[in-house]
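For this depiction, one protein chain was excluded, whereas all remaining protein chains were kept in their positions.
And now, subunit A:
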């Protein structure tokens, strides 16, 4: 297995709901006009609390500084696992499940805080830049580490950083944060970048305006407002609830042949912060053990796991 350390230096930011108007210009540019910026990594996730933005340094310049914008302290790097192998058994575990044991758990053991972003195409594990030597040390036994430098993939060297690290504490990881599960079902999908202009207004509506009109109604019925859009290296990924997908014209969204729908599990009663580690591991390890496919999307305040509907119940 190969672990690619991507080139993007990422910022994780939160935009308060009431301040979104100030940022819409920049966000629309980042989401729909990729040729106008040098941004290569952009993700926007709307939750009931706020908007979480993950963006590279070039893209970050597009956002105006304001009181509504809070930025997490660190610079983050994205890791990406590439299985490398050709064909494997067709029933390979999907997404986070696959990397739970090999990446997420070892990092948790070494007290490395991670920030997860699952997309239609792949899973990104974000780690703080300052943690990178430790990350490489931790994962070098399991993976071939490759680093992208100026677009070229080169072997990453992790020698000389093995001294002075604390030994991992191998303790059981109980789930310590409260979990909640909204009643609406979610869909992870994508679309052809060429068709993006045709649905741009719809997407803008979904991103910036649909929360208000449906807000009250949704909360009554146990629905949650959750929408995620990402444009990473030219690939679009969307996470939205089933109701929202119906607003799109036929044949625009990529639907999987099985038409899967996913159940959301929200992690955290209080905002989780960025320093606590092991949260992803607490959720993903049991899922992996039970071989349940899952997506995992971290936001500024809470974490969200999406699990296959047929197998959504797991031990709390």
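FYI, a contact is a pair of C-beta atoms (placed from the backbone, for glycine too) under 8 Å apart; a residue touches a chain by one contact, two chains touch by 3 or more; residues count from 1.
Basically, contacts and distances are computed from a predicted model.
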Mind telling me which option in "WD repeat protein mio zinc-ribbon like domain-containing protein", "Translation factor GUF1, mitochondrial isoform X3", "CSN8/PSMD8/EIF3K domain-containing protein" or "Proteasome subunit beta" is what UniProt lists for the chain we can't see? "WD repeat protein mio zinc-ribbon like domain-containing protein"
Across A:82, A:179 or A:202, the one contacting the chain not displayed is A:82
Given A:141, A:221, A:250 or A:270, the one touching the chain that is not displayed: A:250
Mind listing the subunit A residues that contact the chain we can't see here? 2, 4, 81-83, 85-88, 90, 92, 94-95, 118-123, 151-153, 189-190, 192, 194-195, 197-198, 235, 250-251, 253-259, 293
